[in-house]
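Provided herewith is a single structure, encoded as structure tokens, for subsequent inquiry.
Omission of a single protein chain aside, the complex is shown with its protein chains in their original locations.
Should a chain be cited, it is by its letter among A, B and C, assigned in written order, with residues numbered from 1 in that chain.
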Amino acid sequence: MKDHETLSERLAEQGISRRAFLKFCTALASLMALPPESAAAMAQALAKSLRPSVIWLSFQECTGCTESLTRSYTPTLESLIFDMISLDYHHTLQAASGFAAEKSREDAMKNFYGKYLLVVDGSIPINGGGVYSTIAGRTNLDLLQETAKGAAAIIAVGTCSSFGGIPNARPNPTGAVAVSDIVRDKPIVNISGCPPIPSVITGVLAHYLTFGTLPDLDDLNRPRSYYGTTIHDRCYRRPFYDQGKFAKTFDDEGAKNGWCLFELGCKGPTTHNACATTKWNGGTSFPIESGHGCLGCSEPHFWDAGSFYTPLSAPVVNIEATTLGAAIAGAGVAVAMSSLDRNKIHRAQQAHEIMSVKDL
Amino acid sequence: MSPQSIPIHALTEEAHSIGNIRALLTEIASLLDKLDRNNESGMIDLNSLPLAPGEYEKLRLALGRGEVSARIDAIGPSEIIETHYPGVWWVTHYNVEGDIVADLLEIATIPEIIKSQPEDMHAGLARLRTRLSEVAE
Amino acid sequence: MNLQRGIHSMIEQIDGPMASFFSSCVHCGLCADACLFYTETQEPKYTPIYKLAPMRRIWQQQFTFWGRLLFKLGLSKPVTDEELAEWEPLVYDSCTLCGRCSLACPVGNDITYMVRKMREGMAASGHAPEGIKEATRRAIELGSPMGVTINTLKAHIKHAEKETGIAFPLDLVGADYLLVLSSAEIAVFSEIIPAVARIFHQAGISWTMASDGFEATNSGIQIGSSDLAAELVNRIVKSAEHLKVRYVISPECGHAYTALRWEGPNLIGRPFPFEVVHIIELLDQLQSSGRLKTTGTTDARMTFHDPCQMVRRGGVIDQPRNLLNKIASNFVEMPESGIQNWCCGGGGGVSANPRADELRLKVFSRKKSQLDAIAVKTMVTSCSNCRSMLEEGIEHYHMDTNVIGLTELIAEHLAEPSEEPKP
Partner (left out) sequence: MNQHALLFFLRGQGLKFAVIVFTFGLIYRLLHPVLLGRKKNLAAPRGGEWGPGMRTIWHRSLFPVRLTPRGHFIIIAGYIFHLGFLITLLFLSQHIELVKNTFGIYWPALPPGAISIAAVLSIAALAALFVHRITDPVKRLISDFQDYLVWVLTLLPLLTGLALDMAADYQRMLIVHIISVELLLIAIPFTKLAHMLTTFSSRWYNGAIAGYKGVKA
């Protein structure tokens, strides 16, 4: 099985030097947010690793996640990482179609049962028995359950497969759910984001290849090395937050000076992701650097968490009318109750027995 | 509207200075001190830092250029520059497209990537011996 | 049954201010520092608001959401006879209704107003001190809490007429002013009678006294029974109406002023057809209008003890000072004077309650330290009850201070009739 030989053998065949590989590992360590000193040790481990089989299932999704990955700013690195895995099924990328495509999935499942990695993007609709999304006549639910059985681990790429994402937004007509809502007996890594940062996907794959394990995860099963801190924690505009300097509109002096976007609805403080350091488009920028607040796309229910432009400290519902109503009701009840209580006092006064000295 | 009519505002120092540069230079000094005393080398991954726009350039200015510079060609170029402070190296790896894939400050007598790797030396030795045997024949 | 009557009586007393005050108390404890019973004993039970505890519970149980709920569920302890008995000394012996706490409360509670109302319930439930009960019985049955009768008064009048040579009008219909007196003035400080006569004679005002309504004091408001208080006030009102006077003069007696001036119309349920003036208020008016002429000044250092009910609770504040400044060249104020003055310790019925004597004399140390601070030997006041209490306290603490009534002092400085220009 030539496709699954060790990496060093393949590199040697391609005439890639160890120094070049070390450089690649340095870049990888940087991607994985590991200390740069670990590049040498990674090179050692990676050289010996076998190429695992990967099955990629796309469900109720927009292909944004795949786009993010394939339009990654590091095409050479990307290809190197894809060289390290055997992508046996990905219906957007593979050349095969129809029955041949499905057969390659079935072959991989049979040959590498218990060892292959399952990557999922897109949510799984479960209303109406899952009829809202089917591939080759089978529902996503059915495919996921079948393919998950033999997987060593599942990597949920994007917010849809991680948490349900936009298809799951109210009123959620298709009953879209996350992978973790269906598969409960397999290790799952959620790489959330809409789309997720491409290097995070490759970083997790590299971690699996290097160490043979899944990275350390947070309580939402996201890799801590990328999702351990919030955008707010690592934002270069944080000092302005601490000084109370806020942009009030998108074109005021504060906005021009690059002040904090909290009051314009930035969800950075409650959003765990690596955008502020890894950035997008080859390290060019990230939303806040471009002058727009964070939408919180890597968090569950981000689409339903109120307006993108409502500050975190403001209510997500309109309470003005309610407050007025409650005040009027309070006044009304006070009028009613005080009238009852005045009667009570009045009755006590009516029942008053005139006091005489004999009562003393 | 002519280009001349667009007002130009010079950004003040404070507008983007959030104090990362001073913190970085302090860390570099402490790593350099370790190298000097214990011969321990160290690295700083510039990609993992939340640098504000302009701070990268400021760091470049602060560190300057020293005597040594080197270039490696291995799946894209790498640029190694000794800064104005001997022992502090700026190592930038590019891919074939010219994008930066890793950007490091390495505090060492010689950056690791410049050294020849044992595996490459083995392969090279083998190639040299083959060459010699061919010449002998 | 008395307990129920008491509780009902407290419910009757709940009104807007009461409910607001109970709602506002944050248990900050500041009122303690305003109460001489606490400052002089350091006993926390004398904290003014604590004296309201049983009534506060009745308010909660009858008028608040949680209170009603807990009371219905049996989780809020009902007020008992034992509890009221325990509170009796707090509500009567250690409160002179002086009103100092009402000025100190940061949330604005008029605690004195509250204690006055609570006493209605205490009296109705039978939990009033025996001494005040006795005084009230004498007032209702004999006409005066000290047992003074019209005959005693007539004897004093005869004596005064002889002394001054001025005829005393009694039951004179159509006079402008009706003078009433406190029984202490008749029984103890009777010098006031000729003094007033001389002043009125000089000022040339038309006045009288009434044989059916000569007693100004009102034990009813001290014990906290509006019914009995109304009966006592009514005697004066009837006399005044019968004699068709335009003014009733409240004498040098603090609570008599409160009873007549501020509570009176509310007790009988209608406005008075006459005006009530405090004698000091009247003297000030006479002097400023030039009808009252004084002569000479006293050089001795003098100070003025503000009677709580006349000053802090009554509003006659500047008048005694105006009068004193005319005749005392060395008038000095005590450290906390005017509406911040400390009570003599015997107001609000405490003086009529022998059980409280010991405590009252103990807390007189507050007055003593106030006096010690200015080292004045002559203290003027304008309340016969204060005067008695001050004299007792001075004697108890072996102090060298004498107390005189303001009206008498004015009379002493009255310009001779010969100097008086003919009107």
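Here, contacts are C-beta pairs under 8 Å (C-beta built on N, C-alpha and C of every residue); 3 or more make two chains touch, one makes a residue touch a chain.
No experiment lies behind these values; they were computed from the predicted model shown.
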Chain not shown, its touching partners among those shown: A, C
Option touching the unshown chain, where C:170, C:317 or C:404 are the choices: C:317
Option touching the unshown chain, where A:59, A:208, A:226 or A:262 are the choices: A:262
Chain A residues that touch the omitted chain in the full complex: 220, 230, 232-233, 242-244, 246, 262-263, 269-270, 299-302, 304-306, 310-320, 322-323, 325-327, 329-331, 333-335, 337-339, 341-342, 345
Interface residues of chain C (partner: the chain not displayed): 14-21, 23-30, 32-33, 38-39, 42, 44-45, 47, 49-50, 63, 65-66, 102-110, 113, 261-266, 269-272, 275-276, 312-315, 317, 336, 339-340
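In the analysis below, only the chains that are shown with their structure count from here on.
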Chain contact graph, described as a line, ring, star, complete graph or other shape: line
Chain at maximum distance from chain B, centres defined as averaged CA atoms: C
Chain A-chain B separation of Cα centroids, rounded to whole Å: 32
Chain centre separation (chain B, chain C; CA means) in Å: 93
Touching residues on chain A, where the partner in the complex is chain C: 341, 344-345, 348-349, 351-357, 359-360
Residues on chain B engaged by chain A in the complex (per definition of touch): 9, 15-16, 18-20, 42-45, 47-53, 55, 72, 74-76, 78, 93, 95-97, 99-104, 106, 112-113, 116-120, 123
Sites on chain A touched by chain B in the complex: 12, 16-20, 22-24, 26-27, 29-30, 33, 35-37, 39-40, 73-77, 80, 234-239, 256-258, 276-278, 282-283, 289
